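Worksheet: one structure, shown below.
The complex is shown incomplete by one protein chain, all other protein chains being positioned as in the whole.
Then we have subunit A:
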């Protein structure tokens, strides 16, 4: 393999570079697609090396897929979300081209393939580990049966595959014994029976998403008996209520993440019986759920591992917030987004108790004033993400505090607030800032942006919705922005 011509030495220095070394070099170029492109265009040898190196592919056009796969024979991750129309014939092409190299394929944006394409895909690519079939609204049980042939499958997404029923899930459960993640969000025809079978046969499940399924508590015992279950999402499972949950006797010790959003039918009683025994619980999401009362907070008192709590859209009581403040364990993430009832006193009390907060979301907490921001910024110095959209009562002076005290902020959302240039100037001191949302901020002007632009070198996202752009300021700050 030689390219450069200089024949001063008989041996070509490139001869010493084995393929593995060049692969390692190419790995460093993973973030820079243009570099890789130029690399491959250098010479035939490097072209072939690069073509053997590439492992992921995200094509734009499915028609060119066969040629692309011919060029890149070792594709392991194929992301077809940008191709609007994938048909069975293309899946056949993929299966023949990639064969056993393919590990992961994402078909979540196309509706036009059927079980036939899937079965051809699965029969050739027996190393397939991940399949994303979300939004496959026309996939039926035969497709599920085809998927069941993928014996090594570990991750399966079937969100919105509304035609898949218990029969299909039964096939998958029996066929894919190594399944670790399965997402059945909105698969409305799946019921308790299918889930029981799934929990019985696929013992390796780590992550289970059962959002918006019409399930009842009958499937929960078998699900909770999964030894390795870490992530359980029961969002919108309205069939589960307090009475049902109180009959639960099983506990899942391995549970780390629980999401019971949009469940109106249960209260802290049900919740406590569900998470009973889950000592490793780390994240709890109860968005749009029961009221955050003192009882609820008390039943979470014992979970020493709890680090992240999201109470979006719930009715928050002061007593509840104070009870949260009394938790022995220190929260890292807290969300009261769109909660009514969050007030200065209780919030201040809370943040003073949880000084290690890194993420705080108080979107639409309209009662928050300067005091809260003051407490937040003084107590939680290690905040990295703050979302304060529509906190209308917070005066502009408060935003200065962010820059003064919380210099680790990476994400700041102050949409629809009274932030002004002074605040922006102060915030520009946060050198790690990467995302800044300033929509509907009527008080900001070019000066502030100039500061931001000049100081925040890591800024990647800037939302200036409704901002009156002044081209002058853009010009001056654009040089500091990365493309």
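The rule is simple: contacts are C-beta pairs under 8 Å (C-beta built on N, C-alpha and C of every residue); 3 or more make two chains touch, one makes a residue touch a chain; residues count from 1.
We adopt the following convention: contacts and distances are computed from a predicted model.
Engineer: Pick from "1-aminocyclopropane-1-carboxylate synthase", "C2H2-type domain-containing protein", "Response regulatory domain-containing protein" or "AP complex subunit sigma" the UniProt protein name of the chain that isn't shown here.
Structural biologist: Missing chain, UniProt protein name: "C2H2-type domain-containing protein".
Engineer: Which residue from A:17, A:45 or A:116 sits in contact with the chain not drawn here?
Structural biologist: Considering all chains, including the one not shown, the answer is A:116.
Engineer: Would you mind spotting which of A:104, A:165, A:272 or A:285 touches the chain that isn't drawn?
Structural biologist: Of the listed residues, the one touching the omitted chain is A:165.
Engineer: Sort through A:189, A:405, A:418 or A:451 and give me the one touching the missing partner chain.
Structural biologist: From the options A:189, A:405, A:418 or A:451, the contact with the absent chain belongs to A:189.
Engineer: Mind listing the subunit A residues that contact the chain we can't see here?
Structural biologist: Touching the missing chain: residues 87-89, 92, 112, 114-117, 119, 122-123, 138, 140-142, 145-146, 148-149, 151, 163-168, 170-171, 174-175, 189, 193-194, 196-197, 200-201.
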